[in-house]
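Left out: one protein chain. Kept in place: all the others.
Lettered A and B in written order, each chain numbered from 1.
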Amino acid sequence: MVTESPKIQVKDLKLWYGDFQALHGLDLDIPEKKITAFIGPSGCGKSTFIKSLNRMNDLIESCRIEGTIELDGRDIYSHKTDVNQLRKQVGMVFQQPNPFPKSIYDNIAYGPRTHGIKNKSELDEIVERSLKQAAIWDEVKDHLDRNALSISGGQQQRICIARALAVGPEVLLMDEPTSALDPISTAKIEELVAELKNHYTIVMVTHNMQQASRVSDETAFFLNGHIIEHGDTRKIFTNPEQSETENYISGRFG
Amino acid sequence: MKNTKESVMKGIFFLSACFSIIALLLIVIFIFANGVPFMFEYGFFKFIFGMEWAPTNTPATYGIFPMIIGSLYVTAGAAVVGVPIGVLTAVFMAEFCPPILYKVLKPAVNLMAAIPSIVYGFFALRVFTPLIRDTFGGNGYSVMTASVLLGIMILPTVIGLSESALRAVPRTYYTGSVALGATHERSIFKVLLPAAKSGIISSVILGIGRAIGETMAVVLIAGNQAIVPDSLLSGVRTLTTNIVIEMAYATGEHREALIATAVVLFGFILIINSIFLYFKNREAK
Partner (left out) sequence: MLATKFVRGLVYLSAAITFGMLGYVIIFILINGVRFLTPDLFSWDYNSDNVSMMPAIITTLYVVGGTLLITTPIGVFTGFYLVEYANRKNPIVKLVSMATDTLAAVPSIVYGLFGFLFFVTFLSFQLSLIAGILTSVIMSLPLIIRATEEALVSTGRPLREASYALGAGKLRTIFTVVLPVAMPGILSGVILATGRVIGETAALLYTLGSATNIPGSLFNSGRTLSLHMYVLSNEGFHVDQAYATAVVLLLFVLILNGLSTFVSARLSKGGK
């Protein structure tokens, strides 16, 4: 499968919310510049897992983690890791589009400004490039000063993708990025994601089997906090090894 | 039988609801009817912009400009002292305070709002007046003393409303910012606070309303000279204290002049209140 060393390497990851164990010793390699999809029923731990990849779970007080997650061979949970630098490297797009109540321009420029870029022409350039990469430049270029909350949900989500790209991440985490969107917007985002994998390592949680089979290179199937099966997407969907995988997929697919 | 009871009670409820409208009308009518005619008899501009308040002179002069300026000075001073501290304390309450501490501090803010103004005034009289006299000179009864005291007195108003405004901001704004690698502090100051702007502004306006209407605390420490103060250490008389000081012995025209002072104060409050409602409604949207 993957010959070169993986972008992200997860080893025996266990996670608790208080007394409740949500993840039971996960091992997973996430390859560079590919799309890896996480599928599974609600509550299976896929969203929890994706949030541990950029340490968003740190925000939950009762959350406790064991095991290691290595990004380019460095443990992201090591006390030497600067969380904010990590999140710059590993961007995230959420289920609900969550643009800030600011102008489109300020939304995109927020991240670069956060990381110290103040030069106006440099910011202009980043904003334009990010919006182009997120395939929304043509739709918004004439009104960058409009409030980002005033545009459609599908456009908002692409603004959020552009916003994530603007800080120059290497990995892009997407937590059910299209579940709140209409089919046309969903198609646009899928197209965009397929394009983005040429430059970024993408990890995507989805409950939509067609979406996973359409866009991803690899798929991991989660159940009750375990990874039941992981491998090439085509193989998972056509010839799964585990019966749980087959049951789940055949129940939702088609 | 049952229906009569239902409709009688409905009538009683309706009358109760009308009570506050009637009360407000009565207040407006009695204050305005007793104050406005005087304003025009004496001369509206002479009254508002008159620099001299000398009710015992013959002929008496009733210029309330010094008091208008006095009210504006101490209110602005209160805002300068109270708003930054209040808003930052609200940030502390909403985003920095550990839950255990919060259980103590939240009632403490309510307690702060509940302490009678006379207690605040007396405290300031015993503590701030000598402190300001010894540190900055003057006699301690001054614009500065009143500003500091009013700044403290508006804290609970500013803190309470600003905190709710901050808590009403969708949490996704915060997570969105943190996910881009922004710190807790940056996320709060660059995303949450701007998003809570309307609510915070309305908390400030409400605080300003409190400050301009405060009477008994100010009368003890402001010096109460009816002249436009020329420095932070000069004594000052506000619209409210003008009324409370002289009402005890005022008669005739003098009393009407004090009621007219209340009309002006009322006007300020109505303006402030409309601005407050404007921002409150904007927040609701």
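In this text, a contact is a pair of C-beta atoms (placed from the backbone, for glycine too) under 8 Å apart; a residue touches a chain by one contact, two chains touch by 3 or more.
Predicted model only: the values in this text are computed from it and were never measured.
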item: Contact list for the unshown chain, restricted to visible chains; value: B
item: Full-complex contact with the absent chain, from B:Met51, B:Val80 or B:Ile115; value: B:Ile115
item: Residue ranges of chain B at the interface with the undisplayed chain; value: 2, 5-6, 9-10, 12-14, 16-21, 23-24, 26-27, 30-31, 34, 84-86, 88-89, 91-93, 96-97, 105, 107-112, 114-123, 125-127, 152, 155, 159, 183, 185-186, 189, 209, 212-216, 219-220, 240, 243-244, 247-248, 258-259, 262, 265-266, 269-270, 272-273, 276-277
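Just so we're on the same page, only the chains that are shown with their structure count from here on.
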item: Centre-to-centre distance between chain B and chain A (centres being mean Cα positions), rounded to whole Å; value: 49
item: Chain B residues within the chain A interface of the complex; value: 170, 172-173, 175-183, 186, 190-191, 194-195
item: In the complex with chain B, residue positions of chain A that touch it; value: 54, 56, 59, 83-88, 91-92, 94, 96, 98-102, 110-111, 114-115, 160, 163-164, 167
